[in-house]
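Here is chain A:
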Amino acid sequence: MKRTFVPVLATTALLTVTLASTSALAQKTVKIGVTNVYSGQFADPGAQLDAGIKLYMQLHGDTVAGAKIQIIRRDVGGIAPPVAKRLAEELVVRERVDILAGNLLTPNALAVAGVSKDAEKFTVVMNAATPIITTKSPYMVRTSLTTSQLNHHFGEWVAKQGVKNVYTMVTNYGPGTSSGKSFEDAFKKKGGKVVGADKTPVVNPDFSPFVQRVAEAKPEALYVWVPGGTQPPALGKALAERGVTPANTKIFGQGELTDDAALEAMGKVALGIITAYHYNVHRDTPLNTRFVKAYRAANNGRDPDIYSIGGYDGMHLIYEVLKKTGGNTSGKAMIEAAKGMSWESPRGMMSIDPRTRDVVQTVWIREVKMKDGKPANIIIDHIDNAKDPDL
Partner candidate 1 sequence: MNALETRKLDKSFGNLVVAQDISLALPAGARHALIGPNGAGKTTLINLITGALKPDAGEIFLGGHEISGLPGNARAKRGLGRTFQINTLFVSLTPLESVALAVCERLAVTGKWLASLARRRDAIDEAFDLLSRLGLAKDCTKPTRDLPYGQQRLLEIALALAGRPSVLLLDEPAAGVPTSESTALFDAIAALPEAISVLFIEHDMNIVFTFASRITVLVQGRVLTEGPPDEIARSPEVRAVYLGGAKHG
Partner candidate 2 sequence: MSTDPHLWLRHKARVSPYEVAFWIAALIVPYVLLPKYLALASQIAIMATFCISLDLILGYAGIISLGHAAFFGIGAYAAGILSARGWGEPLSGLLFAAVVAGLAGWIIGFMIVRVQHLALLMITLGLSFLAVEVANTFDGLTGGADGLLGIDTWKLFGIWKFSIWGHTSYAYALGVSFLIFLLCRRLVHSPFGLTLEAIRENPQRTTAIGVANRRHLQWVFTLSSSIAGIAGAMLAQTTKTVSLESLGFQNSAEIAVMLILGGTGRLYGAIVGTIIFMVARDQLSGMNPKYWYFWIGILLMMVVLFMPRGILGAMQRLAAKMSRS
């Protein structure tokens, strides 16, 4: 058995490699392989991202530069890099996709980066926000955000407002800790002081004991990072219940903190919370209004969020790049075309940094104020062309 092993291996290897390389030419469809999360704990952000992709294709047709766009979806099922890696490989090997997209979660995106690099496939990160991801493959671009992009500039901004000391409370996993660190570093560099730092568990968070610790420390300001979904309203309730409100403590956070559900849970006690975000659902520009309206129509009235906009802009980038390359889907051609591309998105002006291939966009600073009798996120400042400071 062992003697026949090597020849069999060699011949089949040769066979498949030849097969694979010949058929990549002469195509009229462009296949986009989307590795996303459709089941389990992260199914909802995955669904929002997918809805963004769908909406873009619905509004802009499924043909671009003479080629028909075909989406092939794969479910990673959660944080599972080996699965993500295998699915990406299979998308390349089995389905012969031209472009890889999706990439909701950082560990999965990092695994896909390896495939992107080896297979030389143009790859769009539509959500995962850890800065280093795009450095792992020369064919990778990002249309979402990086954690430090938002929080670094936010930290500087907070320091500039004269805030001297801050207590931080972040979720104890990658995005949380790295956001917190960016914020703290930038804040300290500008002369601020961090007086306390707690990490909350990822699952089953009952925030009350943590909020109680903050209440007892009585800091000047509190910086919070929690993932979107159930946690912002839960945290909002805990803050309200323990009396940690902007009335006595300045509260800063990434935009998830004051999403609509959280605002509803907190009510008027949320007034004065300041957050930084790259997308505002309620920002009143014609483009955004059209986008939100179409999105709601397509998704039973649900509002778009950062996942949706990441998917939407990701598709926009793919379409524009294909137009520019005239349908050439080689990784090299596409990545060159993508570098430096800029456009107006529902979120505002954004572009792809030609050097880092990462997203450059406006960081919006918002404060919760009353509008039409309801608390809402009102933009009070903005930092244009914000880049990730570390890339």
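Candidate selection criterion: all candidates are chains of the complex that A comes from, given by their letters.
By definition in this document, contacts are C-beta pairs under 8 Å (C-beta built on N, C-alpha and C of every residue); 3 or more make two chains touch, one makes a residue touch a chain; residues count from 1.
Bear in mind the structure is a predicted one, so any value in this text is a computation, not a measurement.
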**Asked** Out of 1 or 2, which chain touches chain A when the complex is considered as a whole?
**Response** 2
**Complete:** The answer for chain A against candidate 2 in the complex is residues 1, 5, 8-9, 12-13, 15-17, 20, 36, 38-39, 43, 47, 73-75, 77-82, 84-86, 89-90, 92-94, 106-107, 110-111, 114-115, 118-119, 130, 132, 136, 172-175, 177, 202
